[in-house]
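Quick one: structure below, then a few questions.
Note that one protein chain is taken out, while the other chains of the complex remain in position.
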Amino acid sequence: MDYLVAVLLPQLLHGLVFGAALGLLALGLTVIFGLLGVMNFAHGELFMLGAYAGLGVIGATGSFWLALLAAPLLVGMVAAVTEIATLRPIYHREPLYGLILTFGLALVFREGVRQLWGGDMRRILPPFPGSTPLLGMLYPDYRLFLLAASAVVLLAIWLFFTRTRAGIIVRAAVQDAEMLDGLGVNVRRVFTLTFAASGALAALAGLLLAPVFTVYPQMGVEMILLAFIVVILGGMGSLGGSVAAAFIIGVAQSLFSLWMNPQRVAIAIFGIMIIVLIVRPRGLYGREGVLE
Amino acid sequence: MSKPPTWRVALVFALLAAVPFVPGVSRYHLLLAFDALLFGAIAMSLDLLIGYTGLVSFGHAAFYGLGAYATAVLLERGVLSVWACLAFALVVVGLYALVVSYFATARRGIYFALLTLIFAEVVYTFFRYTQTFGGSDGIQGLPDASVWPGVLIDTPTRKYYLVLAYLLGAWVVCRRVVTSHFGRVLVAIRENEDRARFLGYNVQRYKMGACMISALLTGLGGAIYPIRAAFATPDLMVWTESGEFIISVMIGGLGTLVGPVIGGAFFTLLRDKVSSVVDWYFLVIGAVLVVIVLFMPRGLLGLRRLVRLRRGRLPA
Partner (left out) sequence: MRRLTTLFLIVLVLAVAGVWMAAPALSQSKVVKIGDLGSKVGVFEGYGKYQTMFMQLAVEELNAKGGVLGHKIEMISEDDETKPAPAVRKAEKLILQDDVKLLMGAVSSGATMAVMDVTKKHKTIHWNAVSCAEFMRTTKFHKHYFSNQPDSRMQAAGLAKYIKDKMGKKVYIFYTDYAMGQSDGRQFKTALEKIGGEVVGVAGAPLDTKDFSPWFGAINQANPDVLFLAFAGTDSLRLMTQLHSFGMTKKYKLAGIDCFLLQQDLPSIAESMEGFVQLAHYSAFNPDRNMQSVNERFKKKFGVDGNIMAGAYDGVMFWAAAVEKAKTFDADKVAAALEGMCLDDTHIGKQCIRKDDHQVVMDMHLYQVQKGKNIPIARIAGSDTIGEPMVGKDPVEGFTWEIKKKN
C-alpha cells in the first residue's frame, strides 16, 4: 500500500500530465495527416516556436497568461503563411516530397530560432510556484494546472469537432476532401485554417510544457518522435485515437520507468510501436487503407 | 542516356587518387576529403533507394552506425584485419537490414519512412542509453586496422585511399544495379507501383532488394569510419544524421548517383569547414531544401535528368 501511494500513483500522475500535453501535440499532427496527407516533420518546431513566442510575449508584457493566448495565435499565423507558401504547391505530388519539405522547414525554424535567441536554455517560470501535499509528496501546483488546462482544451476541441459546423466540415474533409469540394466548400481555406490551428495547438502545448522542460531549440526534435508514435498508435487521422494513445504512451512511459531504467523505457515504447505497425498499422482507431 | 564512357570515370578517379600528391595538401585536408567522400558514397547508395525506387529511408544512419560499431568491436578486441571488419559489418548490417526491409516494405505510402525511422531510433536508443557498447561515449581509442599483417592503415594518405577504394566499389555496384533489368523494375515501381504489380513483379521483393543493397553499401561505409576516427559513437546514428544523408541526395540530385556524391561531399565540407566560422549554415541548408523541393525536385544535377526523362529516355 505504501509503495502504491508513494511511488506508483505519483508516477501515474506524471504520466497523465505528460500525456495530456502530448495529446495536444499529437492532435494537430494527426489532423494534418488525415486532412492533407502530409506527415509534418516540422510539427515539433511549431511546438518549440510556441515556447519561444511565449518567451517573447512574457519578455514584453511580463504576463504568462497573455502569452498563453498570444503565442498560439502568433504561431498559428506563421503556420498559415507556411502552408500557403510551401505546402499548397506540393499536395498533388508524391508524399516523399512533403516529408523532405517539412524536414527542411524544421531546419529553418530551428536554426532561425537559434540565431535569434541563441542556443542556450531559457527558463520560463511557472506562473505560480507553490506545491500541494499529494500522495505523500509535495506535488508542484503548476503540473496539476498543466493537466487541468490540457484537459480543458481537449474537451473544447472535442466539442468543436462534434458540435460546431466548422468542426464537422473539417472532419468531413479529413474523410473525403474531394467530396467536400464538390459540395461547394472552400477546401483550400479549410486546409490553411486547419494547418494554422494545428500549429496553434502545438504552440500551446509547447508553452504549457515550457516551465517544466525549459526552452531550448532542440525541444521540438525530441518531442516529434514521440508525437509520431502517438499518432501511429492512435490511428492516423483519428482524433479520439491520438488523444487516447497520448495518454497511454504518457502513462506507459511513466510506469515503465519504475521497472526499468528510464533511459531504456524509450526502447520499450519503440518496440511497442514496431509491433503495432506490423500487426495493425491502422492503430487503434485509424481508417483502413491509409497505410495498408 | 547510356552510361558515360569508362574513360571519363577513370579520369575522375585518377584525379582523386592524385590528390595526396598535390603540393600543399596537408594531413588535415586528407582527413577532410575522407569525410567528404565517405558521406558522398553513402548518399549515393541512399539515392538507389530514394531516387530510383522512390522509398525515403529516414533510418539510414542506423545502417551506417551499425557498420561502424561492427568494426569498432573487432578492432577493440585486436582483430585488426580490415577485411574481417568489412565482412563482419556486412553480416551485422545485413541481418538488421533484412528485418527492417522486410517489415518496412510490407505496406505502402509513408509506412516505409516511418518504420525505418523507428527501427533506427530503437538501435540508437540501445547504443546510447545502455552501457553494453560504451553508452553515450561509445567505443574509443581504437588501434589502426591493417590491410594484411604488418601493413597498417595508419596515415591519412592510406585512409584516403581506403575510402577511395570504397567509393569506387560502391559506384561500380550502383551502376550495375541501375543499368540492369532489376534497376529498371525499380524505376517502374517508383513510377507506378500498382502497374508494376499488375505486370507480375513481386514488388515487395524488389523493394527489399533495393533496400538491402543500399543498406549494405551504407554499412560498409560505416565500417570504414572507425578506421579513420578510432572510435564509434551513438551520435553516428541519430535520426538527424539520416536527415543529413537525405539532404545530400536532394542537393545533388535524385536519381543521378553522381549528384549525391557531390552533394554529400559538398555538405560535409560545408559542415566541417563552415561550422568553425559561421553557425547559421543549417538555416541555409533547410531553406535550400525547401527551395529544391518546390522548384527543383530533381536537385541541382538532376534538372537535366528530368528533361531527359520527359523525352522518353530511361535514366541511366
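Letters A and B name the chains as they come in the text, with residue numbers starting at 1 for each one.
Keep this in mind: contacts are C-beta pairs under 8 Å (C-beta built on N, C-alpha and C of every residue); 3 or more make two chains touch, one makes a residue touch a chain.
As the structure is a prediction and not an experimental result, all values here were calculated from the model.
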Residue among B:Leu86, B:Ile213, B:Ile247 or B:Ile262 touching the omitted chain: B:Ile262
Option touching the unshown chain, where B:Leu236, B:Ile251 or B:Val290 are the choices: B:Leu236
Which residue of A:Gly34, A:Pro72, A:Pro140 or A:Gly206 touches the chain not shown here: A:Pro140
Residue numbers in chain A that touch the chain omitted from display: 3, 6-8, 10-11, 14, 18, 119-121, 123, 126, 129, 131, 136-140, 142, 212-214, 219, 222, 254, 257-258, 261-263
Chain not shown, touching residues in chain B: 4, 8-9, 11-12, 15-16, 19, 22-29, 31, 33, 128-129, 135-138, 140-141, 229-231, 233, 235-236, 258, 262, 265, 269, 272, 276, 301, 304
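Please note the rule applied: only the chains that are shown with their structure count from here on.
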Whole-Å gap separating chain A and chain B, where each centre is the average of the chain's CA atoms: 32
Complex interface listing, chain A residues touching chain B: 39, 86, 89-90, 93-97, 99-101, 103-112, 114-115, 221, 225, 228-229, 232, 261, 263-264, 266-267, 270-271, 273-274, 277-278, 281, 290-292
Contacting residues of chain B [partner chain A, same complex]: 50, 54, 56, 58, 103, 106-111, 113-115, 117-119, 121-122, 125-126, 128-130, 239-240, 243, 246-247, 250, 279-280, 282-283, 285-290, 292-294, 297
